[in-house]
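Apart from one protein chain that is not included, each protein chain of the complex appears where it belongs.
Then we have chain A:
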Amino acid sequence: MRYDSITEAIGNTPLVRIDPAVTGLAHIDLFAKLEMLNPFGSVKDRTAWHMARPHLTDAVAHGSRIVELSSGNTAKALAVIAGMHGLSFKSVTNRMRVPEIKDLLLLLGAEIEELPGQSECLDPTATDDPLTLFHRALAESGSEYLHTDQYFNPRNTEAHLNGTGPEIVKDLDGRAPDWFIACVGTAGTSAGVARVLREHDPGVRVVGLVGAKSDFIPGIRTIDEVQEVGLFDPETYDSMASVSADEAIEGMLTLIRRCGILAGPTGGGAYSGAVRHLREADARLTERRTAVFVVCDRVESYLSYVKQRRPDLLGRPRRKHSPADVTAAEALSAPAVGVAQARRWIAAEGPLVVDLRSPFAYAALHIDGSVNIVDELFEELLRGGLPFSRSRPVLLACPVGEKSARYAALLRRMGHPDVRSLAGGIVAWRDAGAPLVRD
């Protein structure tokens, strides 16, 4: 397929059947609408492009800046579209909790503003919501803004009314599925698709999935948060259900490991929610039915999210010469010297003094003549073996003498004959009035 612009590659995403052996559904064919295969990586490519396109010529003429309240995919798509048209883009958010997404947005050239948290000493009379404050700031700024307003802009829904919905019907040979299941963020996808499907078959059942209240799934709102969305209309859905972060990650794992679909947590949540919802109906069915759920985006941006919730999934084999292998008893019995003794030793034998603190702390104050190797780097160095000669005595120093004891024990184990830890660390050194210098 040949295109003149990457934006032409938005839409027309595949509809892929999930193997019944995976879903365990005997009578229902479950299809995944792979919105993750849009060029910028998510379903929001459609929305962003459809909302921004009519205003781009004007925006370029006025040198406007695109702004949106987004914590992820819409911001990503808008940042790319802005860049392609020589415009700048700012994302305002209080929900961006996944560090890689921040990094990615910065890489794409976006500016990010994080809204302040709730006041600890609450002023109950201050009832302006972040949205109101945001709109006021846009009005006051005096400069030109193109605000795409995804939570209220009807063109968000329209993108799916013209694209996503008809594509599903076409791929199902002109029929609507019996169920459509989607996670609710801006409600644009579900509202648009639901309308198209109902026009084909009023009997289609639409299930909206929201995040459990105490949980956080990137890109989905909780049952209360959806009420703040202008495009959200409870009438769109035949039923609403919540999914937990655990279910989202489990669903994501199933899609990734068993279906070859590299979905992110929202897609995983939609899958888990869909199977949970359909299982009951499936048991009572005798004839074949179809269901469609949406895979919004890809897994790669959510590694730290997964790592935080399910560290077991990213477990790495332990490597040798790790300070983590040193037992508490070993560390306790590692040779250590107090401040007075250390000063005499330095004067008499000139051991190599290694300061394990960060370079910033080292630069601020350190023992004269010492070498700075920050602990993380030191750990890496030791994996390759002893980094200094056995003939040179070594004094290790850290803030309180704890890490240095651990490393002293490790170096001993690795065969260094004379390595000692500074007991009490740099703190004890300072408290004893021994000199610390800046270079």
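Convention: a residue touches a chain if its C-beta (ideal position, glycine included) is under 8 Å from a C-beta of that chain, and two chains touch if they have at least 3 such contacts; residues count from 1.
The working rule: contacts and distances are computed from a predicted model.
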Exercise. According to its UniProt record, what is the protein name of the omitted chain, chosen from "Phosphate transport system ATP-binding protein", "Diaminopimelate decarboxylase", "Na(+)/H(+) antiporter subunit F1" or "Spore germination protein"?
Worked result: "Diaminopimelate decarboxylase"
Exercise. Per the definition of touch given earlier, which of A:108, A:172, A:223 or A:434 contacts the omitted chain?
Worked result: A:223
For this session: Using the definition of touch stated at the top, determine which of A:4, A:120, A:280 or A:312 touches the missing chain.
Result: A:120
For this session: Name, in rising order, the residues on chain A that touch the hidden chain in the full complex.
Result: 96, 102-103, 106, 111-132, 213-214, 223-224, 227-230, 232-233, 357-362, 364-365, 374, 399-400, 402, 426-427, 430, 438
